[in-house]
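One protein chain omitted, others in place.
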Amino acid sequence: MLKIEKRREPSQAMVYITPFIAIALTIICGFLLFAIMGKDPFRATSLIFFEPVTSLYNISELLVKASPLILIALGLSMGFRAGVWNIGAEGQFTIGAVTGSAVALAFYEMEGFYILPLMCLAGILGGMLWAAIPAFLRTKFNTNEILVSLMLVYVANLLLSVLVHGPLRDPDGMNFPESRLFSDSALLPLLMEDGRAHIGFLVALVFVGLALFIQERHMLGFQIKVTGQAARAAQYAGFSSKKMVWVSFMISGGLAGLAGTFEAAGPVGQLVPTLPAGYGFTAIIVAFLGRLNPIGIMLGGLLIAITYIGGETAQIALTLPSATTSVFQGMLLFFLLATDILINYRIKWFGFFKPVAKGK
Amino acid sequence: MDLFINIFVGIIIAATPLVFAAIGEVVVEKSGVLNLGVEGMMITGALTGFVMTVHSGSFTVGILSAIIAGALMALIFAFITQSLMGNQVATGLALTLFGLGLTALIGNSYTAESIPDFPKIFIPVISDIPVLGPMLFHFDILIYVSIALVFGVKWFFDKTRLGLTVIAVGDNDDAAHSIGYPVRLYRYCTLMFGGGCAGLGGAYLSMVQTPMWVEGLTAGRGWIALALVVFGAWMPVRAMLGAYLFGGISILQLHSQGFGLAIDPQFLSMLPYLATIGVLVAISLNKKGSSKLKAPACLGKPFYASD
Partner (left out) sequence: MKLRKIFSWTGVALSAIMALNNTAQAEDKLKVGFVYVAPIGDHGYTFQHDVGKKAVEAEFGDKVETTYVENVPEGPDAERVIRQLAQGGYDLIFTTSFGFMNPTIKVAKKFPKVKFEHATGFKRAKNVSTYNIRFYEGRYVVGKMAGRMTKTNTIGYIASFPIPEVIRGINAAYLGAKSVNPDIKFKIVWVSTWFDPGKEADATKALRDQGADVIMQHTDSAAPIKIAEQEGVKAVGQASDMIAVGPNAQMTALVDNWAPYYIARTKAAMDGTWKSEDTWGGLASGMLTMAPYNKNLPAEVVAEAKATEEDIKSGKIHVFQGPLVKQDGTVVVKEGEMPDDGMLAGMNFYVQGLEASLPN
């Protein structure tokens, strides 16, 4: 039988090894899945995991997908460390896209270096505003933040829909629910000539560095850690748990909002009702995949982006259904969480028939 | 009068998938586990119930397999969170993601299928009572099952030793463990029960309410069910009333449009979610006073048996 035993100290080696074990297990299960579906598993797997890095254009698309995931996941990870569960980043992303776009549309056909920064500011504030609702309700009334932030995702989506059907609709767009195309000053500078990768990725990298600094060197990082691991100890130490909730929501909401603005001002170039493509939810996977560590999140974001783009390539080449991607991501998360145990626990194998020793 | 009766019946039907899923989650959370994968278990039940009915031609087979499918999904969750002590929030999310994807993959070839109408029960004499008859005694059997289940769970927690033990496990797992209760076993059982209920709720959607199968059929109802548990302050009957309230708002907003109410329909569509938030706040206000309305103390926390 198996028996698990607590390690004296978390195994640092396992922190780094387990994500790879999880990826390997996912690939093995993916093999089986493809075989059952009657698709060539070697080809499908190589399309999903390697094709996305074979051309410059694909790599630029990889960055397009990874940027919002990394930005949002960075913010979420702060909260998750502190035990604050913001599940509604998708809603904050949406509102950030709306406020950022509203600024872009207000300066329509105008030029100026200040337009983009203003948009980003508006996006951050929009995301923060939306995140402030669950934060306020949690700190004031102790209302469950998971559910409130989640319900607000639906509300944000409908609000976006109302706005693009009404005030933000393109006046010359035959009454279709889309905004005007942003003018050049409201579009993010691109990283390469051919492709859509934009400076949002560089911004995401800056935030990775910043998050690393906060986590390792700053008092805030320490407070977050203590609050998450031992709420009572944090209280004795004089850290306010309410402050932690606010800080977590403001950081995660702001970054999600910024990612929303980037999405509108980057790859899409306008506000459309279908702008939120689920980044807010996928970022939760990324946060865990990266072990809530900034560098890990960056790598996790790139990996998930690979599965998205590879999934599409496989769909075109092998006519795989699009749902394959979410099955893959679900499995990846399962294996990752399952192998988490190896960090804090040792697994001992006692053989099939030997009874588990009942030592006190 | 007829309209009133019809609206009433419509609300009950729209709410029943939520009642099933929510009552299952009440039991799960009472035992101290937070399973956010309700949506994933629901949609798995929805597909399984529909597919098995198509193949077997029997509603009983369909419903039983939906329950089993939901419970199996819950088993994955139980294994990761209980045996391997994985994070419950993330595992629940993974379960939802996995369930939605897997059902879309498998269900692709069943979107064109159709199943016969689910039978309604007519009880001679009482079904014929004016007003009350059509209001209360014209339903399919699953609605009565859902109500019986709710009161059964209430009875279980209020009156049985086993029920009290489950509450103890949820409130203080270490203590329960030290007296010798198998905490993990209890939680495996409640999780499987919750999964079965969610599966049944999904099956109600695909077999009775809609009745058809399409990808993403549950459309977020699993999340609503989770909100209803908090809404109901972990009390079975309250959670059920919450489901009816939610169903009521969803149905009435459709009716209000039919009556020509001039409010933007997209704002109306927000109402059920806003109302849920409103009630969540109201409940948490109330919670300060009475300890009875508090969440199980161990909710969402991992349990490690230090033996």
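Chains: A and B, in written order; residue numbering restarts at 1 for each.
Rule of thumb we're sticking to: a residue touches a chain if its C-beta (ideal position, glycine included) is under 8 Å from a C-beta of that chain, and two chains touch if they have at least 3 such contacts.
A quick note: this is a predicted structure, and the numbers were derived from the prediction, not measured.
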- Touch with the missing chain holds, among A:Leu158, A:Leu188, A:Leu258 or A:Val327, for A:Leu158
- Message: Using the document's definition of touch, tell me which of B:Lys30, B:Arg187 or B:Arg221 contacts the absent chain.
- Response: B:Arg221
- Item | Interface with the unshown chain - residue positions in chain A | 38-40, 43, 47, 54-55, 57, 61, 64, 158, 161-162, 165-166, 174-178, 181, 194, 196, 263, 267-270, 272-277, 308-309, 312-313, 315-319, 321-323
- Query: For chain B, which residues touch the unseen chain?
  - Reply: 2-3, 6-7, 10, 13-14, 104, 107-109, 111-112, 114, 117, 205, 209-212, 214-219, 221, 250-251, 254-255, 257-260, 262, 264-266, 269
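Please note the rule applied: only the chains that are shown with their structure count from here on.
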- Note on the structure: Residue set of chain A touching chain B in the complex reads 6, 37, 85, 87, 137, 141-144, 146-148, 150-152, 154-155, 158-159, 161-162, 165, 281, 284-285, 288, 321-331, 333-334, 337-338, 340-341, 344-345, 358-360
- Mind listing the chain B positions that touch chain A in their complex? 36, 76, 79-80, 84-87, 89-91, 93-95, 97-102, 104-105, 108, 215, 220, 223, 226-227, 230, 264, 266-267, 269-270, 273-274, 276-277, 280-281, 283-285, 287-288, 304, 306-307
